[in-house]
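Complex shown without one protein chain; remaining protein chains in place.
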Amino acid sequence: MTNEIKVLIIMGSDSDLPIMNEAAKALEQFNIGYEKTIASAHRSPKRTSKLASEARDNGIEVIIAGAGAAAHLAGVIASETTLPIIGVPIDSSPLKGMDALLATVQMPGGIPVASMAIGKAGAKNAGIFAAEILSIKYPEIADKLATYREDMAKAVEEKAERVKAGQL
Amino acid sequence: MTNEIKVLIIMGSDSDLPIMNEAAKALEQFNIGYEKTIASAHRSPKRTSKLASEARDNGIEVIIAGAGAAAHLAGVIASETTLPIIGVPIDSSPLKGMDALLATVQMPGGIPVASMAIGKAGAKNAGIFAAEILSIKYPEIADKLATYREDMAKAVEEKAERVKAGQL
Amino acid sequence: MTNEIKVLIIMGSDSDLPIMNEAAKALEQFNIGYEKTIASAHRSPKRTSKLASEARDNGIEVIIAGAGAAAHLAGVIASETTLPIIGVPIDSSPLKGMDALLATVQMPGGIPVASMAIGKAGAKNAGIFAAEILSIKYPEIADKLATYREDMAKAVEEKAERVKAGQL
Amino acid sequence: MTNEIKVLIIMGSDSDLPIMNEAAKALEQFNIGYEKTIASAHRSPKRTSKLASEARDNGIEVIIAGAGAAAHLAGVIASETTLPIIGVPIDSSPLKGMDALLATVQMPGGIPVASMAIGKAGAKNAGIFAAEILSIKYPEIADKLATYREDMAKAVEEKAERVKAGQL
Amino acid sequence: MTNEIKVLIIMGSDSDLPIMNEAAKALEQFNIGYEKTIASAHRSPKRTSKLASEARDNGIEVIIAGAGAAAHLAGVIASETTLPIIGVPIDSSPLKGMDALLATVQMPGGIPVASMAIGKAGAKNAGIFAAEILSIKYPEIADKLATYREDMAKAVEEKAERVKAGQL
Amino acid sequence: MTNEIKVLIIMGSDSDLPIMNEAAKALEQFNIGYEKTIASAHRSPKRTSKLASEARDNGIEVIIAGAGAAAHLAGVIASETTLPIIGVPIDSSPLKGMDALLATVQMPGGIPVASMAIGKAGAKNAGIFAAEILSIKYPEIADKLATYREDMAKAVEEKAERVKAGQL
Amino acid sequence: MTNEIKVLIIMGSDSDLPIMNEAAKALEQFNIGYEKTIASAHRSPKRTSKLASEARDNGIEVIIAGAGAAAHLAGVIASETTLPIIGVPIDSSPLKGMDALLATVQMPGGIPVASMAIGKAGAKNAGIFAAEILSIKYPEIADKLATYREDMAKAVEEKAERVKAGQL
Partner (left out) sequence: MTNEIKVLIIMGSDSDLPIMNEAAKALEQFNIGYEKTIASAHRSPKRTSKLASEARDNGIEVIIAGAGAAAHLAGVIASETTLPIIGVPIDSSPLKGMDALLATVQMPGGIPVASMAIGKAGAKNAGIFAAEILSIKYPEIADKLATYREDMAKAVEEKAERVKAGQL
C-alpha cells in the first residue's frame, strides 16, 4: 500500500465485484486512491481482522465494506478499527437485500457502521460518501464534490430540456 | 472449565440474560453441564474469537449464542470454530427481532448457524436442541429427551381434560 | 438402511431436489453416508411420521428437512423424534421464501428445529451443520471440517491475490 | 361427542383460549353445537392426528384450528382429514402474527386450509364461516345468518345516528 | 345457470384466468359443476353485488373470488351474501401478492373470507376446499376426496421410489 | 345536508372516531363544512354505496374514508363515485396498519384512492389535503392554507429558538 | 406554460418515463392539459423547489410526482406549495417499491401527499385522480369521468360474455 491509498474497498466474495466496482468508479471520479480486496467475515476471519486492525496505520482513512445475506462484514471490520466504515448491503439472496440491509444498518450502540442503499446505488454512494468524509481534510476533494454536484444538476436540466422537446 | 461442561452459552450483553436463562434452564432439565458468559461480537471481538477458537479444546461440544439487532454474534463465533453453533435472535430493537432473525439465519454457504425462533421460545429450544445434538453421543440424554416428550404430550392431554371439564 | 447412513435428507417434493442436492454434496465432501427421500407433511403424513419416528432406531443421527411455502415438514418431523432436525426453507412461492423461513424457524418452545438460510446456501449449510453435529462423536469428521475451513480461507486469499493482480 | 356437535375447535395451547373463545361465542349465536379442545401439532402429534382422522366419523363437519408462531396445527389437521379446516393465526410471538399467518395460509397445492385474519377478529370470523359452511346443508342456519347480517347493518345505522346526534 | 352448478368462480380481470383456471381444474376432478365469470369490485360494483346477492337463490353453494393488488373482490362479495366465500390472492403487483394476501385475509370481525395461498397453489386449493365444503352435504364428493388424498400419498411414495432408484 | 358541507368523512366503525376526528379538526381550521358518519364496506354495503353514489349530487366535493385491517372502505366508495376519495389506513390490527395501508393504497388501475399515512398523522393530512383540493376552486381556502404553512414554519423557528436557549 | 396546462407531471429521472407516461395518457383521455418534466429532489433541489413554489401562479392546479427508492420528490414538492400533490412510488430498487411507497405515503402531519399504488397502476390512477380533483371545478371533466366509468363497467361485462362463450 502506498501513502496515497486512502480508501480500502473490501467485499465478501468476488461475485460482489460488479456491484462494488461502482464504489471504485466513484472514487476515481474524485481522483482518490483506493485498494480493493476480498475478505470474508466468515470464511477468512483472521484476514478480515488483520486488514481492519492495521488499516489506520497503513494510511487508510475510510473503509467501504460490501456483503450480502447475513452481511456481517462491515460490522466485523468496524469492531477492529475506529476508522469510519461504510457498509453496502448487497442483493444476493432470495430476500432481495432486506437481510443484508438489516444486518448492516442495525448495529448496536457503540460500534457504528454507515449503511448505504442496497446494491449498485449504494456502492456508488459509498464512493461518494468516502469522498465527502475525506473532503473535510482535503479541500481539493471538496472542490471536486462541488463541481460534481453542479454537473448533476445541469444533467437534470438537460434531460428536462430533452423531455420538453419531445426527444425522450 | 471442567470436563463436564459441554455447552457454552454466550450472549452479547447482560441485558440478554432474562432471555438466555431459558436455554440454561432447559439444559438443567437434561442434567447437562454448561457455562454462560458475555462476549460481544462488536465491543469485545478478541474475547469472542478466543472463546470460540478454544472451545473445542476446552471440551465444549455445542455453543449457544444469543444477540439482538444486527445479531452478528453467532456468525462470528461460527467463523472461529467447527463446533455446532445455535443462534438465538433476540427481540431488542424496534424491528421486533426481524433484524436479529435475518442477521442470524441468513448465513452464506460454508459457515452454518442453526437459528432458533426469536426470543424466549428460541432460547428454550436452543437448550433442547443442544440436548438433541448431545443425545447422539450420550444415550442417557436420548432417554431424558424421550421422557421429556412424553411428559409434554401428557401435559397437553391434561389441559384438554381440564378444558373439557370447564376448568379452563 | 445400512449402519453407515447417518443422515436422512427429506424433502417435500421432487421439485426441491436441485436445492436439496446441495446438502447431499456437502455431506459427500465429508464422506458422510446419507439417504435422500421424499415425504410430504401434508400429502403423505403417515409416511412422514414413520420415517421420523423410526429414524433413530435405524441408525440415523441427524435429519435434514427441506420444504417451501407454509413449510411444516421440519416441524412435523421434529414432533416425531428427538434427533436433531435441520430445516431448509425453500424459495418456491411468490413470497420469496419468507413464508418458508418463518414456518420453519418460529417453532414454539419444546420442539426445536434448527433453521438454515433460505435456498441453496441453506441446503449446503445444512450438510455442513450435520457434519458439525456428527463431529462431536466422530473425530475424523472434526478433522475434515478443520481442513475444509482452512481450504475456504485459502481460497479467499487466492481470490484476493487475483483481484490485486487485476485478474478479476 | 353427541350427534349434535358439528364443529370441533382445536387450539395448540390453553393460552390461546381467550382468542379462540371468540369462535365459540360466534357458534353459540347460531345455535351450533361445538366441542373445544387442546392438541398441539408438535407436543402431541398423535393426539392431533387421531382427533383429525376420526372427526368425520364422529359427526364433525367443520374443524377450526388456532395456533401461533410457526402455526402448523391447521395444516397438520388438514393432512389427516378431508373435512373443511378453518385456520386462525394467533398473535403470540414478537412477529405480531405474521409468522402464524404465513404458516397457516401458504399451504401448498393439494391440502387446503382456509385462513382467517390474525387474532380475535379471525377467531370470531372462523365461527361465522363455519356457520356459512353449515348453512348450505342446514337451512335454519342460513336464516340465522341472514338475520345476523341485517342486525349488523342496523347497528351501523344506529351508530351513524348517534354520531350525527353528537352522542359519539 | 342450471341446478347443477354449485360453485361460482369470480375473478377481477381476464388477466387472472391462468391462475383461476387452477380452481376450475380442481373442481372438474371432483365432478363439481361451476361457472366462471369476471366482475371487478371497483370497475363493475353493481355487477359484482348482483352476482353475490343472487347467488344463493341461483343454487350456488360456494363462491371462489380471485383478485390481485388491493384485492377487495372477495370481501365485497362476502358483504352481499352469507354463502361461504373463498378468496385467492393473486400475485399481480410489484409487492408479490403480499398486498393481495393482506387485503383478502385481514377481514374485520363479522364478515369472513376464507383465504387460500397466493397464486396458483391457492387457486387449486380453492377448488379443493370448495369440494371439502360440499362434501358435508354430498357424500359422493367426500368419497372422491378420500380417493384423491390416497392418490396423492401414493404419488409421493412413487416419487420416493424413483429418488431411491436414482431416477430423479 | 346543506350546500355548505363540502367534505364527507366516513369511517368503518365508531372505534375509528379518535383517529378520524383529526381530519375533522383540520377541516375546521380552514373553515370547511363537513359531515362525519359511519358506514362499513362489509357490514352495511348498501348504506356505503348509497352515501357514495349520491354524494356529488348532495354537494359533496371530497370524501375522506378511514378504515383498518383489510381496509376496503375507501376503495368501495371510490367504485361508486368519481369524486376524489382520500383514504386513511387505521392501525387497528396486530399488523400495525400495514394491512390497512396496502388494502387502501394498492388500488388497481382505473379507480384511484389517494392514500394518506397510517393513523392520526394520516387523518390530519386527509383534512389538509381536502382543503388543498378545494383550494383550486375556492381562493379563500388557498389563502388560509398559505397562512397555515407560514405558521408551521414559524412554529419550527420558535422551537429551534427554545432548543438553542436550552428550554427544551 | 399556457393557461390551459392544469397538471404538472414531475419525475425524478428520465428512466421513470415509461411509468409516468401512464399518467399522461390518462390525462389525455380526459382532455386535460399537462406538462411533464424532470426534477430530482436530491440532484437538482433548486429546480425542484422553483417548479413547486411557482406552480400555482403558473396556473397549475395539481402536481403529480413520481420517484423510486427513498422517494422524497413528492414530499419535497409538497413542502413548497399548497397545491394538491399526488405521489407515485416507482419500483426501481431491489425492495420492489416498498421503499418508495413508505417514503411517499408516510408523510408526517401538516404536509400531505396523496399516494397512489406502486408502478404503472399508480401512475395511471394519478392521472385519473387529477381528473377527479379538477372535476369539482370543471363540470365537463366530471361528465367525462362518468362516461369513463360506464365504459369500464361495460368492458367488464363484455369480457364476462367472452369468458362465458369460452372465448377467453
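By letter and in written order, the chains are A, B, C, D, E, F and G; residue numbering begins at 1 in each of them.
Throughout what follows, a contact is a pair of C-beta atoms (placed from the backbone, for glycine too) under 8 Å apart; a residue touches a chain by one contact, two chains touch by 3 or more.
Only a predicted model underlies this, so the values are computations on that prediction, with no experimental measurement involved.
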Shown chains touched by the chain that is not drawn here: A, B, F, G
Which residue of G:111, G:128 or G:142 touches the chain not shown here: G:111
Residue among A:52, A:69 or A:111 that touches the chain left out of view: A:111
Which residue of G:76, G:116, G:134 or G:156 touches the chain not shown here: G:76
Absent-chain contact - pick from B:7, B:23, B:69 or B:128: B:69
Which of F:7, F:41 or F:117 contacts the chain that the document leaves out: F:117
Those residues of subunit A which, in the complete complex, touch the missing chain: 22, 56, 61-62, 82-86, 101, 105-112, 114-118, 120-121, 124-126, 128-129, 132-137, 142, 145-146, 148-149, 152
Interface with the undisplayed chain - residues on subunit G: 12-13, 40-43, 45, 49, 68-70, 72, 75-76, 78-80, 93, 95, 98-99, 102-108, 110-111, 113
Subunit F residues that touch the omitted chain in the full complex: 91, 96-98, 117-119, 121, 149, 152-153, 155-157, 159-160, 162-164, 168
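The criterion applied here is as follows: only the chains that are shown with their structure count from here on.
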Comparison of A-C and B-C by number of C-beta pairs in contact, larger one: B-C
Intercentroid distance (Cα basis), subunit B paired with subunit A, Å: 35
Averaged-CA centre spacing for the pair subunit F and subunit A, given as whole angstrom: 42
Junction residues of subunit A, two or more chains touched: 13, 40, 43, 69-70, 93, 95-96, 98
Full enumeration of touching chain pairs: A-B, A-C, A-G, B-C, B-D, C-D, C-E, D-E, D-F, E-F, E-G, F-G
